[in-house]
Every structure is written in C-alpha cells, then in structure tokens.
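Omission of a single protein chain aside, the complex is shown with its protein chains in their original locations.
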Amino acid sequence: MAEKIGGVFDAFGLKTGKQKFEYTAAGGVYAGENVYAVLQAPRGDATEALVLCAAWVNTEGELNESGVALVLALARYLKRWSLWSKDIIFLITSDSRAGPQAWVDAYHDLHTPPAVASLPLKSGAIQGVVVVDYPTSRGFESLHIVYDGINGQLPNLDLINTAVRIASGQMGVRTTLQEMWSHDNQYKDRLRTMLRGMVNQGLGHASGPHSSFIPYHIDAITLQAYGDGWHDEVTLGRTVESLFRSLNNLLEHFHQSFFFYLLMAERRFVSIGTYLPSAMLIAVNFTIAAIGLWLKSGRLNDKEENKSSDGKASEGKNKLLESAGEVPSAAEQPDVVSEERPLLLSMAFVVATHFLGFMPLYLFNNLDEKNFTSAFYIFTLLNVILPPVLCAIFTKSFAPTALHFTLIKCFSLLLLGMFLSALATLNFSLSFLIGVFASPITFINPTPKRKWTVGAAWMALLQGLTPTTALVGVALYWGEPLSEILKEAAFGWRVWGMWTQVVVWCVWWPAWIIAGVLVAGSWAVEA
Amino acid sequence: MRLLSWPSITQLLLAPLAVASASDYNDYSENLLLKSLPGNSILASFRFVSNGTFDSHHSVFPRSLAQILQQSQTKELHLKFTLGRWDAEQWGRQVWDGRTAGGTGVELWAWVEAADDSEADARWTTLNNALSGLFCASLNFIDSTRTIRPVMSFQPAGHHSPERLERLHLLHGTLPREPVCTENLTPFLKLLPCKGKAGISSLLDGHRLFDAQWQSMSIDVKPVCEESGKCQLQMEQTVDMVLDVERSLGKKDSPVPKPPPIEQLSCDQEKPYAGGDSCFPLSGVTDLPWSLSEMFGRPVRGSCPLAVVPTEEATHVCVNIAEKRSIFVSQGSEERKRSPELRCFTLHENLDFDIVLPELSPSTNLLLTPPPVYASRSLTGHGQERGGIQAVLNNPSSNSTVEFVYLESLPWFMKPYLHTLSATISGKDDGNIIQDIYYRPALDRKRGTQLEVRLRVPPGETVLLNYEFDKAVLRYTEYPPDANRGFDIAPAIISILDSSSQKSTFSIRTTSLLLSLPTPDFSMPYNVIILTSTVMALAFGSIFNILVRRFVGADEVIGGSLVSKIRGHVMAFVAKKRRAGGDKPKTE
C-alpha cells in the first residue's frame, strides 16, 4: 500500500516519506506503515504546515476508498496553486488508531524507536488537521464531524464552526455531530447530542484518526461521509479545499478561549462558564461534606475525651469550634496530650487504599487480551467481598472507633473532591460522570444503629455504582463485548497515553472501596 | 553526453569579468543565466557587476550606497533578501556556490573597520539604519540581540591589506521574519545603471519575481585590487529565482486555478476503470513549452547601453538546457555556443529579445550535481515550555568526507543547553564528528546566542545534531502584535570548508523555524497588579495586625462595640443549641 501510494505522490512531484511502526498492547501487535507527502508552499519557509489525512482503513474497519482517492486527487490539485502560505502534508495512515499516533509522535520526535520509526521528512509546526473518511464509492447524504480528542481534549471550536459553515453554507451539505443522524434541533435531540458528546469525552478514547493530534495542541477534526445521498467526492473535495484555504489564511493560532465547550447542535454549544459550575458543585459537595465531617469529628472527639466536662467548658469549646474547627486543649487538663484527633491511622488507611488502586490499573494494562474476560469476572467477585474483608482486617488489627471512620470518610471525600475539581478542568465530562456516580458516598452514614437493612441497602446501592458496573454499562452502550472495551483501554494506555483508567482505578475505585468499608464498618463497630 | 557541472559554468561566466575589471576601472556588466530544473522549473539567475571608486563623479557605482559605506567605514558588505527555500533534493546545487543566497528574510553581514568592539557596534548601527532607509527594509531592527560576530563561518571575499584586516570587525545580523517584497526590489533596481528600463533587468517585474518558488536578491560589495596596488570597489548584484513553468503559464489563462476540463486530462488508459468520469492522471512526462515573454510577462528590452561591449566571452543571456531540446530566439541576437548544453546569446541594443522553447516529450533533465551537504532542521518536542532542535546533515558524496561549520544565531529568549548538544551517526557518537565549538551564550535582552560547530561527516553518512533549549517568558510589551503565531528563528548557516585552506567554499541555509513561546494574557495588566498587590497587602495587614495589637479576654472588654456584643450573643446561642443537639446521642 505504502509503496503504491508513495509512487503516486512521487509522480505528482511531491516529496514523499514513509514510516513503519509497531505497537504491542495487551498481547496484540499493531503494526503498519504510514506514507505521506509534503507539498511545499511556494515562497514558504517550512515554518507552518497543515495536514490532510486519510486512513487506509477507518475506525469501523472499512476500506476508506474514496477518502484516500480524494486525498490523492487533492494533492495533485492543490499543488497547482500559488496561494499557500503553509506547507500541506498529505498523510495516508495504514489504520485509524495506531498510525496517526505513531506519525504525530515521530513528527515531534517523541516516539520510541525502533518500534516507531523516525520520519525522514518534516515540515513546520502543524496548525490544523483535517481527516477525510469516505469509505464508500456511492454518494453521501450528510457530513459527520468528529471532534473528540484523546483524554477528552477538544479542538478549537472555530475549526468546527468553519467546517459547519463551509459544508452547510457553501456546499449545502447537512452536518451532523455525535452520530445523531437526525437532529430536529429541539431540546431532546440537543440534550442527547450533548450527553453523547460527554460520554465520548469522558471515556477519553480516540474517536478518529484526528484524535491523536489534539494532545499536541493541534486542532483536528474528521469529516465522515454518511448515508446515501446525491453529494459526491467533488462536494467533499470542495469542502476540504475551502477549509484548507481558511486555515491557510490564519495568521495566528485560533484564539485560545474556545477549547471548552459542549456541542448540542452544529451551531449551538454550552460554554465553560455555564457547565463548569455543575462539575464544580459536585466536587465542592465532597469538599463541603469533608469540612462538615471534620467539624463533626471535633465534637465526637470532645465527647470521647471528656464526657464529664462541665457545660461551661464545652460551651467555650463549641464557640471556638464555630469559628475555627480546631479544638483548644481542655482547660481542666492542661497536660492532656491526646486531645488531638487520631489522624494518623485514618490518613494512612485512606492513602493505602488509594495506592491499592494501582493494582487493578497495572493488572488491566498488562494482562493479555485473552484473559480479560475471566480476569474481569474474578475481579468483580473480589470487588464485592473486598470492602467487608478490608473492614474486618482493619477492625481486627486496629480496633478503630466511630471517630476513625468519620475521619476516614472525611479524608476520602476531601481527596475525591480535590481530584474531581482538578479533573474538571482537564476533562469535564469524566469528572462530572464520576462525580455523579460517586455522589451517594457523601450520604453514607458511618453509624446506623442496629438497622442492618439500611446497611444492606447501602451495600446494594454501592455495588450498583462500582467502576466495574460502569464498565459493563459502557460495554452495553457500545454493544461490544467486555474484553473489547478492556482491550481498547489497554491499547489506549500503551499507545495514546490515555489516562481514563488511572482516574477510574486510583480516584474513583478507592473512594468506592472506602465507602464500602464505611458501610461494613457500621456493622463491625456494632458487632 | 558530456555534462557541465556548476563550478565549471561559474568559471566560464566569471572569466570575462576578471578580464574586464583589469582593463577598465569604471565598468558595468550584466548577464542572465536560465537553467531548466527537474519538475518543469526554471532557474533564472540575473547578475549585475559594477566596478567603481568612491571619489569618481561619473561612476556606475551608486553614490547612495558609496556614501553609506564611507560613513560607516564598511569595507565589505553582503546583503541578502530571500524568500522561500532552495529545494536541494530536487534542484541540486545552488548557483554561485550558494554565495549569493541568504536565509529566509533579510541577512546582512559586513566587515567594518573600527578600533574596538564598541566603535564597530556604533558603525554597524549606522550602517543598518542607513541601509534600512535605502532598501525600505526593517534593517534598523538588527540590534545587539540579533547581531553576532561569527568566528569560523565567514572570510572576507575582497582584497584587504593585512594591516586593515587587523582592524576589521565582522558583524552579522538576520531578520528571518522580514517579508521580502516589491518595495525592496525597486530600490534594488535603482542601483543599476539602466534602472530596469533596458537590458536584462527589464525582465524583473515584482509580480513575476514574487510568484517564484524561491527567490533571492543579493548585493555584495568588496574591494578588488590589482597587483599594481590599485583598488576599486566591486558591487555584485544578483537576483536568482526558480519559476514553476506550469503555474506561470497557468496565470496567463486565469488568475484563479481551476481544475482542467476532462478532455484536457491525460489519462492512463491502461487502468481497468479508465473512461467515463474516472481518470488516473499521467503527469510530469513532458517538458512544457515556455518563452521568456510568457514567463516574465515581457521580452528583454534590448541591451543596456552602459554595459561592456559583448565579446566572445562576455554574453548577455545563457541558457542551460538538455542537449535534445531545441531553442528559438528572436532576431538581432547572436548565438555563441559554449557547449551542447550551454547556449549563450548577445543582445542588440534596440531590439527586443525573446527565447521560445517548444514542448519536449518525454522529459529530459540535466544531470543534477548534488550539494556538498543536504541539511534540514526541525523543532522537536511540544509545549511552550521547552523544546529541542534537530538538524539532519547528510553527506551525499560516496567517497569524500565533508567538513563544515554549522552556525546558529538564536534569539535571547531561546535558551539552549550546550551540555545537551550531541552529534550522532545512526545513534552513535564516535567523538570524531564535532571538531570544534565556538559558543557565545545569550544574555537576557542584550544579545542572542551564537553557536558555531565545526563538523566532519564521513561519506554517505547522516549526522543528527541535537540540542535542547528552554523558552523564556517575555514581558508583555516584548511580544509582537501576533504573539500567538510564534517567533521566527533564523536559518542555520552551513559553510562548507575547504579541507586544505579551512576557508568557506560553499554555503547552505536551512529553513527558518517557528518558535511558539508561552504568552501571558495581554488584557490583564491592571487585574494582575491589583490582585497581586491585594495578596501582599493582605499578608502585610494580617501579620502586622496580629503583631501590633494586644490580647485581651473577650469578657474583659469593657463596653465593647455593639457588633461584638451581638456576635457574642449569637455565638453563645448557637453553641448552646449545638450542645443540646450533640448531647442527644449520649442519652440514647
């Protein structure tokens, strides 16, 4: 493939380069060869470049026949123009997942030879990428714009707007987003588009060949031909040509404000100012709960320390408590050392649980794909019994009091709130989704008295909200087997540098485990 | 078939000049070389040489430039305006051994006579400002941060007495961002005796020149001395450009490129799907026909009357094309064939001159002479914090080692780490590649980095030269208006050294680079000043508040303010409530 296409580019008088790559992830080998050609801008100086890309095989595994042909034809056509101020790179990758990543890594010299070969030919800083995906030779009905990047990073909204304007305004092609093939531009469809966008963003995987470019601060989109209609290659070609002329005219990068958005329809979006508060509220909820627990733990501590203290002293204490949340030493016992809360044990427990998260992370990133399904079931089973077991070990060895459990919850929620608010700025959707799933944890009461039914109900609810359940949910949503999802995750970790699973296993899962331990702990303390 | 290599052509063309300069002190000559390049491109190289002295009143040497040189005590001057990149892989070696081409933008270097560095700097500034006015270029922006003093890369080309050489200071400055355009061409043409009205310079038209794939204008002034000791100044002006025949001819039909109609396409009929609306195009198989008047928009308007009388050696126009290709010229010119591939013509003073080349199929190209080194340079890494530079230097020769100096002139806000500099051949460094390094680190806001590395590349090998750098954050006033575009980094200069004399014999420029720096928010100065000051005031206030006031028990305060009284009541109430609430579980 690479030989042939390289030959075609050569015949056009373009400089051609090839790149071989080979990745291994979850026991599978992903190898291929990219081929690309550089159209040097006349009078240009290799300072800036645009990329027109087509994958030989698209994300669905179909042969991208018209897409590749279109790129070749455009290479020949655009070469005759003298208006280019930026170089144009025509890139044909052998697949949609590993190929673009290998190429863009090598372009920035951040690849790992010899698995990924260096590029023999480079141009300037890449300013924009358009991927063409047109797997049939029939006409198409609408253009599907795919824009999600790896780890939920998005391209500049202006690029999407430009594509939408050109396609619908100049070419008269309908544009669609997030596989919403029919969109009546009403509340329901807008909401559905937004939610689909959020799920895609939250998962943080590559939704097309363009996704690999976005982490390098390169704005990229995929134009996918969809459906049966009367539009043909010429329409798509003119759209791409127009888009390239727009990109070519850019003097600077796109302005930096428009990277945070949720699209509802092709011309409607929710801006960060509107949506961020929701994720922040969820994150802040945990923090406020943690502060509340801290104050409560101060009172619990008081009670345990000096149950016999007279009203006046405790009144004074409570007054101070009100303003600060730290309890002064008891007036009657100036030499009491233990008036402090027992922080160390609770803190150590929370930190240890978070480190425990590295275990499934390592496991699922390094297992062979054949064992994924069985490993997952074993893990799910373990997951069910892990909180009670952990709790039993913990109570046996350290004999914690209710205060300990309160503090454990306090620290766990504090950490969760912190992680989620930091995450909200990086990947809003992931933070929001985890926040929603984890929000019941706030309401777990560590000491329900003799009401085992409540405890059991909590346990059941928690079991319904585990990361493993979420994984099953994702598998159902995509309609793919579990092992495929896990394979995708392991591939993403190895190749794309996707850290969704880090968040799941090291932030969400530990918080969940602690919630389970708290519920179990209320039985244990009682027993 | 005998092929002429570039050096031999250069010698042929230079030979008459040497003769002329010896015979006459005040003379002018011009010639044009057209050479066909692969991929239907044509190299047009204009060369104008004027000799003269400062004091002569009727000299062809332009007085405007002479005065500037005298004022700034500049003894040798090289000024280059370049646009685009020379594609060595496709076009081979550069004309004139790369002497006349600069890096993208404007490049200027000069030998200034001065007693010490500061005087040299002052004269250099004078020179820049004067040239800036003369050529309508931003040369006045070549300040101390863009000036370097190369040590190994350049040697004076003119004749200087040894005493004077001691006092000469070499200064070099670049403006990679400068867009070269018509306003630079006009003053350039004005320096010529015929001012672009007659002679080959009449072909120089801004529309065509600046539509070229690559173009370069250069001015080199140097003293030339005879053995008798008589000296005069020689100014060599050149304009080199590479024109794409297909694009230049296409302009004739329509200014906006359109896809050709299907009848005009040449399709590969052997493909199974050929016919109908499917076509697998055949291209690059013929040498397109062209003529001077089509390429440049007009024919040559006769010869310049001030130029030296053409002789057998000195001709006006030379065409270097494949032997097979036929050539037709207009009336009134004389052909003087030098070799089967180099055909030269002398022009008549009052007659237009045109050349027409018919189509030739299949395409026949001249054999390319590769340059001594293929060089490319790119940025590595991403993000606006730090990065790296990688230069790929390939020696195409199969038998001779090449030695050259790699010169980088970096702006001060790019801070290279010399300890990360490495030169490797297929991943290994045998310690023999880097011969010598001259490094002058940057000083913030005062001067840029100058790095000269002498390298030796064995035949057929490729050297990777890598180093890392940090990007500085600038004050907000130091950013250009389009700060988010990035900053242009001047091309690296590669001077091939002669193995025996260690003098530069050939020079190559890499492309320039675009460096994106971290940018602050330009709309925020007041907010930042206010917020930061608030934090400082808060710290100052709260600490001194605690330090200077005395502690008193709350119940000891006599006649406390109303607010504090109310607060006390509220607090007591809340505490009571809470105590009641907190007590409840205890009773259970």
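A few points about this structure:
Per-chain numbering from 1; labels A and B assigned in written order.
Just so we're on the same page, contacts are C-beta pairs under 8 Å (C-beta built on N, C-alpha and C of every residue); 3 or more make two chains touch, one makes a residue touch a chain.
Just so we're on the same page, contacts and distances are computed from a predicted model.
Of the names listed as "RNA polymerase II subunit A C-terminal domain phosphatase SSU72", "CDK-activating kinase assembly factor MAT1", "Small ribosomal subunit protein uS10m" or "GPI transamidase subunit PIG-U", the one that matches the UniProt record for the absent chain is "GPI transamidase subunit PIG-U". Residue-wise, the contact with the chain that is not shown comes from B:415, picked out of B:195, B:325 or B:415.
Touching the chain that is not shown, out of B:165, B:262, B:524 or B:566: B:524 (per the contact rule at the top). Only one residue in the set A:376, A:405 or A:419 touches the chain that does not appear here, and it is A:419. What subunit B contributes to its contact with the hidden chain is residues 382-386, 412, 415, 417-419, 439, 441-445, 470, 472-477, 518-521, 524-525, 528-529, 531-532, 535-536, 538-540, 542-555, 557, 560, 564. Although one chain is not displayed, its contacts with subunit A can still be listed: residues 153-154, 215, 217, 253, 256, 259-260, 287, 290-291, 294, 313, 316-317, 319-320, 323-331, 334-335, 337, 339-340, 414, 418-419, 421-423, 425-426.
FYI, only the chains that are shown with their structure count from here on.
Residue ranges of subunit B in contact with subunit A, taken from their complex: 39, 83-85, 87, 89-90, 104, 210-215, 244, 246-247, 250, 257, 259, 281, 283-284, 376, 378-383, 388, 390, 482-486, 488, 511-514, 516, 571-572, 574-576, 578-579, 582, 586, 588.
If you check the complex, the residues on subunit A that touch subunit B are 11-13, 15, 40, 42-48, 76-77, 80-82, 108-110, 122, 124-125, 216-217, 251-253, 255-256, 299, 303, 307, 311, 314-315, 318-319, 322-323, 449.
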